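A single protein chain has been omitted from the complex, and every remaining protein chain is retained in its original position.
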Amino acid sequence: MAISKQVFRSGPYRDLFAQGVKVGNILTLAGQVGVDSQGKVPEDLVDQTRLAYEQIGAVLKEFGASMDNIVDETIFVTSMTEAMGNVEAVFAARAEAYGGIPEVSNTMVQVVGLVSPEMKIEIKCIAHL
Amino acid sequence: MAISKQVFRSGPYRDLFAQGVKVGNILTLAGQVGVDSQGKVPEDLVDQTRLAYEQIGAVLKEFGASMDNIVDETIFVTSMTEAMGNVEAVFAARAEAYGGIPEVSNTMVQVVGLVSPEMKIEIKCIAHL
Partner (left out) sequence: MAISKQVFRSGPYRDLFAQGVKVGNILTLAGQVGVDSQGKVPEDLVDQTRLAYEQIGAVLKEFGASMDNIVDETIFVTSMTEAMGNVEAVFAARAEAYGGIPEVSNTMVQVVGLVSPEMKIEIKCIAHL
């Protein structure tokens, strides 16, 4: 059953998976991590959060969308203690990315690890266009 | 690209995220945990499961929907040993919430932790209205 996908690929894993896939009105995004433009992952969780949302914004832009289009987030952190200990700063970085209080459902869980050991947060989003 | 979202907010995190977001026919729910009406988390996993499904039912109700509308669940537990050791009681609480065998796809994984250390289960659902 053929479907028509719109796909955006980027970065070191571009031959493995897409950063965003749009079919109909649904856009699924790959989990985004806190990597800067040089591929460096800062140590600070809040900095990683800010960068992860920048990546999300960049993927959305490729589809003519913005943060307003996100409907659901799953946040994977490697330390809930660190996340909740910095919860105001983490969510302030998020609020800045969204430009206010987002209309987004959210789930946050602590996992053992992400793709690279220095990563502390990965954010997986579903958007609607 | 403006989209029209219907949003339900509730509880201590109401300024951070929504408990449910509906766009088109899709309703995404925030992960629900086993908190009672006083904000207390019972120690027992089965009690937490029952309460988490009550929360899910309450969110669905805000959108004029019911458990029948759920299509997919991701269950995050903090101990698979405890979950599988009580699998019949856990799934009986779930069957009671659904009023029978649910028509729902399911994924269950063990994470390191949820937002608060006393939480043993978090259930993230996607519904279709």
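A and B are the chain letters, set down in written order, and residue numbers restart from 1 in every chain.
Definition applied: a contact is a pair of C-beta atoms (placed from the backbone, for glycine too) under 8 Å apart; a residue touches a chain by one contact, two chains touch by 3 or more.
Note that the coordinates shown come from a computational prediction; the quantities given were computed from them, not determined experimentally.
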For this session: For the chain that got dropped from the picture, name the residues of subunit A it touches.
Result: 1-3, 5, 7, 13, 15-21, 23-24, 26, 28-31, 74, 76, 111-115, 122, 124, 126
For this session: For the chain that got dropped from the picture, name the residues of subunit B it touches.
Result: 25-26, 64-66, 68-69, 71-74, 80, 84, 91, 101-112, 126, 128-129
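The rule we apply is simple: only the chains that are shown with their structure count from here on.
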For this session: Measure off the straight-line distance from the CA centroid of subunit A to the CA centroid of subunit B, and report it in whole Å.
Result: 22
